[in-house]
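Note that one protein chain of the assembly has been removed; the remaining protein chains are unaltered in position.
And now, chain A:
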Amino acid sequence: MRYAMAIDPDRCIGCRTCAVVCKNFNAQPQGIWWNRVFTSGTPEYDVAVKVDDQLRMEFVPISCQHCTNAPCVTACPTQASYVDADTGTVLVDYERCIGCRMCASACPYGVRQYNWGKPAQMAGLDDTVYAYGYPREYRDDGHLVYAPERPEGVMEKCTFCAQLTSQGLDPACCTACPGNARIFGDMDDADSAIRTYLDGADREPFTLGDEYHTEPNVFYLASHEVSQVNPLEDAADEKGA
């Protein structure tokens, strides 16, 4: 069994619901985003980017690529980062992580996020702390791979929502995407949702960063072109205002 995720940018509207649901469901502290949606070519949101003679706003959701050949796992000196043999999911054991951040340096996708010091807590009502997210710890074969309150100084990242997939549920980002642009499943099963989707698409799936030979298990489909009438004519005859 090999868990994988397909992302169809044609269906992605750049709303970032996946990112927020991921953060909320997995109790990510301030500054930590396991899952982000970038606009290709700019660090800003809601900004067009000149691509050749056109304007584009191409949304690229990025989270852990769950590489079969994961450089973060190779780099980890304590075996805190490991590939779950049953599912191919890349996980981090918070109890083994010593916070050396070798994995973050090794990851070509920049998806690992580090808790500098004691993780921030969210302000709640009347000077209390508000605790959000999945409220129970989750262990995979004894490894602590999810804890609602993060230990100090650990690395964290997407787990494919291990606490959900172990219950037979899809990761939160996949069930929550309003555009149904994220599809989860078992790549080894020809009848799985992800295989059905990828096999049925008229576009060839691709993975990110092939030059790193990481063999990611997050697959992307190409998005369509936008034909544009008068996209870049500067000053636009100063009409209308």
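The working rule: a residue touches a chain if its C-beta (ideal position, glycine included) is under 8 Å from a C-beta of that chain, and two chains touch if they have at least 3 such contacts; residues count from 1.
As a convention for this text, contacts and distances are computed from a predicted model.
Asks: Any idea which of "Glutathione transport system permease protein GsiC", "Nucleoside ABC transporter membrane protein", "Cytochrome c oxidase subunit 3" or "Molybdopterin-dependent oxidoreductase" UniProt assigns to the chain that's been left out?
Replies: "Molybdopterin-dependent oxidoreductase"
Asks: Residue-wise, where is chain A in contact with the chain that is not depicted?
Replies: Answer for chain A: residues 1, 3, 6, 10-11, 13-17, 19-21, 23-25, 29-33, 36, 38, 43-50, 55-59, 62, 84, 86-87, 89, 109-111, 113-127, 129-136, 138-141, 162-170, 172, 174-180, 182-186, 189, 191-194, 196-197, 200, 224, 226-241 touch the chain left out.
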